[in-house]
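Of the protein chains in this complex, all but one are displayed in their positions.
Just so it is clear, A and B label the chains in written order, and each chain counts residues from 1 on its own.
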Amino acid sequence: MKGPNEGELARAHVVIQQYNRRFPPMEGLQKGTIFPELYMPYEKMTKETVKRDSWRSFGRGGRNG
Amino acid sequence: MWIYEKKLEYPAKICGTNPKLAKAVITQYGGPDGELGASLRYLTQRYTMPTGRSKAILNDIGTEELAHLEIVATLVYNLIKDASIEQIKAAGMEGYYADHDKGLYFVNGDGVPWVASYIQSKGDPITDLHENMAAEQKARSTYEHLLNLSDDPGVSETLRFLREREIVHYQRFGETLMHLYDHYNSKRIFI
Partner (left out) sequence: MDNDQKTMLLNIMAEEFTAVEFNLYLDTHPDDKKALADYNETVKKLAELKSQYEKKYGPLTNFGYVPSQYPWQWVEEPWPWQLNFA
């Protein structure tokens, strides 16, 4: 949904989260967040992945970049 | 004012003595992108935030970072507490041991001590929020580097928790920045 400031130059634009569902407490603690949409696990560098740009691993667990 | 709760935010896990790993992990205690810098940065910026929301989020994330500082300390403490002199020598930790024994000190992985220039409090809220978003990304990257180095599954689990927190904090600071833009836009006076 576009806000009134969408598309303005020389400033950052961050999408505001909308809470819907959450992980149960123990799962949230283990994952580091209770919000599924913010859960972005890290895939450890292996000999295969180390050749790729490391920034690709952010947000998608490393394999889909 | 701060109240201390006698428990960690997360159940830290350490699977064995490992001063070599401790030497790397300690950067998130006293290094450039570690939790001490994060706590002090946000807690010192909060005084000049212009709205209740921005004061609250700086206060609360700053407070949570102190809890993370404690978790990193717990990892380092447990990784070195049972280390023999031979293990300390093998880990290249002689310099640290000479000055601190098994004590916790604010240094990075090479023994460089913490310094206030790791943080900024510009007094300009838009600037400060950008500093904070960058800080969270730097912390996330550092935790990923530590995860690449870690051969202790318990420590890795704990590092994963701390890394995920940086992602959430980044989102909150981003939302706060959007809120500040709105705040300043609504304060504009049209002649």
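Rule of thumb we're sticking to: a residue touches a chain if its C-beta (ideal position, glycine included) is under 8 Å from a C-beta of that chain, and two chains touch if they have at least 3 such contacts.
A quick note: this is a predicted structure, and the numbers were derived from the prediction, not measured.
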| note | Displayed chains in contact with the omitted chain are A, B
| query | Looking at the whole complex, which of B:Tyr10, B:Tyr29 or B:Tyr96 touches the chain that is not displayed? | reply | B:Tyr10
| query | Residues of subunit B in contact with the chain that isn't shown? | reply | 3-15, 53, 56-57, 60-61, 64, 70, 73-74, 77-78, 154, 168-169, 172, 175-176, 179
| Of the residues in subunit A, which ones touch the absent chain? | 16-17, 19, 22, 25-26, 28-29, 33-35
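What we mean here is this: only the chains that are shown with their structure count from here on.
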| query | Rounded to the nearest whole Å, what is the centre-to-centre distance of subunit A and subunit B, using the mean of the C-alpha atoms as each centre? | reply | 19
| In the complex formed with subunit B, which residues of subunit A make contact? | 5, 11-14, 16-17, 29-33, 35, 38-42, 44-45, 54, 57-58
| field | Complex contacts: residues of subunit B adjacent to subunit A | value | 10-11, 130, 133, 140, 143-144, 147-148, 157, 160-165, 167-168, 171, 174-175, 177-178, 181-182, 185
